[in-house]
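Of the protein chains in this complex, all but one are displayed in their positions.
So that you can tell them apart, the chains are marked A, B and C in the order they are listed, and the count of residues begins at 1 in each.
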Amino acid sequence: MIDKRIASCAEAVADVFDGATVMIGGFGEAGSPIELIHALIDQGARDLTVVNNNTGSGEVGLAALIKAERVARMICSYPRTTNSTVFPVLYRAGKTQLELVPQGTLAERIRAGGAGIPAFYTPTSVGTPLAEGKEHRTFDGREYVLEHGLTADFAFIKGRVADRYGNVVYNKTARNFAPIMATAGKRTVVQVAEIVEPGGLDPEAVVTPGIFVQGVVHVPHPAHESELVARGESYP
Amino acid sequence: MIDKRIASCAEAVADVFDGATVMIGGFGEAGSPIELIHALIDQGARDLTVVNNNTGSGEVGLAALIKAERVARMICSYPRTTNSTVFPVLYRAGKTQLELVPQGTLAERIRAGGAGIPAFYTPTSVGTPLAEGKEHRTFDGREYVLEHGLTADFAFIKGRVADRYGNVVYNKTARNFAPIMATAGKRTVVQVAEIVEPGGLDPEAVVTPGIFVQGVVHVPHPAHESELVARGESYP
Amino acid sequence: MSTEATGWSREEMARRVALDIPDGSYVNLGIGIPELVARYVPEGRELVYHTENGLLGMGPSPEEGGGEPELINAGKKRVTALPGAAYFHHADSFTMIRGGHLDLCVLGALQVAGNGDLANWSVGGPDAIPAVGGAMDLVAGVKAIYVVTQHVTKNGDPKLVEACTFPLTGRGIVDRVYTDLAVVDVTAEGFRLVELAPGVDEAYVRERTGAPLLPIREPQPQP
Partner (left out) sequence: MSTEATGWSREEMARRVALDIPDGSYVNLGIGIPELVARYVPEGRELVYHTENGLLGMGPSPEEGGGEPELINAGKKRVTALPGAAYFHHADSFTMIRGGHLDLCVLGALQVAGNGDLANWSVGGPDAIPAVGGAMDLVAGVKAIYVVTQHVTKNGDPKLVEACTFPLTGRGIVDRVYTDLAVVDVTAEGFRLVELAPGVDEAYVRERTGAPLLPIREPQPQP
């Protein structure tokens, strides 16, 4: 029987190795798999390359992972959110590298990585510093740059409901990067608030089919980053 | 008020011009917008380039459009379905050209066209006759071919339910090419069996957001190709 | 330089932009003054708002203290979803943007050049944390790009310039600029004045513009 349920977040992140590339779902706090990130902090893996649109806020979740100096390199589009105070310090100190990628290019690179497309051309960033040093090419009179697919050793994402096959549905704008990261992670683990029996999800409404998911962790009452930050919490 | 409803299939296809590129949804009979195709036959546009996975069956729907000699060129992956008797005759007579594209490359080219990606590299077809004459390139030691995005002047697709914004959900495996064709058609019209008020579709389960749809036609009882063919029907 | 003219307030600038958006448009509004545009859409027009983090059919902000942490906009503020809304993932969201499906994007600016170049993401300082978000994708993909900005910086430097000195967001992509002083088109010949704010004269705008500014085009006689 196929059963991708994993007993705990600790178990879900146990295999993460030093130097791994880890995609972490979420746009700001929406969709941030905080419990999995905290388990990753406990687990201790270092020198990670982390892919996320932002760099977390306060000193919980992704920001806490960065603060613990586990992240050698961030690949993101916007490392400057409100309350994002941890990343700037480490970035300026040269402890965390930054690869800045336009948000749509980041999404498309992840999607391409998951779809077996090694590279594609895009109009985004042409004429800007972010296109410097990249291959340019003209199609039908318009200039484009070559961008490469992005994959990861692990993808940690947050859903709303899943079944034991790893089919997932999401919650509103918490969906964001999760479905494409699920396709690009060699090992994708999703934390969900609810697990249902097979057939409990409408097959027409499944957003991430189970083939993209290797593990499902039940986190019935996930924390919200803004609430933790408002209470001044930090992790660990 | 935004209201994309169109009164009839005839009105929906009225703008199609001679020489237009037309994407037509469906994989075999599943998702084939037969009523829109029949309206297109009545409308009379000629020299069309048609994009569909197949070439229809019997003498109804897509096969009838081909039989009426309106299709100068087919872009498809599999022009050899059961009961596909019309295309071979016209192909051998040199009246209809064929661009044969692997099914996944066809899907990706359509998706790229709709996503503003002019070209991408794919491993599919490397080493085969379908890669001949195409640019090859090696990434990480593996060989890929360059393929180009595909757009169309019109996309005609079939959904199950839509609202006046053009949000669409589909029926089972009738979904197939429709959502990506919707993104790649400059003017996309969907025929649906049911139209609901805004809010009548679950926003988490909308497959094609309305931004990709320019027209919605109500066809309450769409015909099924296999049933028409079994009855020996032909169009017109 | 002439004495300080009042020109349009932030709200009036937003209102002026809203006037120009056709019924039925699909629109992405940037952070700041662009966000205000939605409040001033004239009666009888229906626009659909896109937020690049995965929602089409975005509604107004919830009441103070309301809303949900996982229903937010690109500025990470809580929003609502209207009947007829749809959620989607980031690759689909940028398919809408890059694929040319959005009609209009309204953005802020650091500088706009007469050739339509836009700089709005970085002042390029050595110590700055660079952050671009979706701006480069929006300007590369959306059919029309409107910029809303004060005419000059807090230091009085012009934001409408001959050539941007800050790092570019995109090349030749701005269609129209709405400032506190004027509405200015970007044309093949450079900036052209379209409209002056009440109490502002052409000379006043010209003094505060760092590039040639063509005069308001005379209405063509109707044959």
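Going forward, a contact is a pair of C-beta atoms (placed from the backbone, for glycine too) under 8 Å apart; a residue touches a chain by one contact, two chains touch by 3 or more.
Predicted model only: the values in this text are computed from it and were never measured.
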* Structure fact -> Only these shown chains touch the missing one, namely A, B
* **Touching the absent chain when the full complex is considered, from B:Arg5, B:Arg80, B:Lys186 or B:Arg231** => B:Arg80
* Asked: Hey, which of B:Thr124, B:Thr151, B:Gln191 or B:Gln214 is the one touching the hidden chain?
  -> B:Thr124
* **From B:Glu108, B:Asp163 or B:Glu204, residue that would touch the chain that is not displayed** => B:Glu108
* Out of B:Ile37, B:Ala64, B:Ile180 or B:Val206, which touches the unshown chain? -> B:Ile180
* For chain A, which residues touch the unseen chain? -> 1-2, 111, 113-117, 163-165, 167, 183, 197-199, 201, 203-204, 206, 209-212
* Residues of chain B (touch criterion as defined above) contacting the omitted chain -> 27-31, 53, 77-82, 87-88, 91-92, 98, 100, 102-108, 110-111, 122-130, 170-180, 207, 224-227
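Everything that follows uses one rule, which is that only the chains that are shown with their structure count from here on.
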* To do: Quick one: report the Å distance separating chain B from chain C, using the average Cα coordinate of each chain.
  => 36
* Structure fact -> Note: chain B sits from chain A at a C-alpha centroid distance in Å of 34
* Structure fact -> Shared-interface residues of chain A (touching two or more other chains) are 108, 122-123, 170, 172, 207
* To do: Among the residues of chain C, pick out those that touch two or more other chains and give their numbers.
  => 81, 87-88, 91, 94, 97-98, 140-141
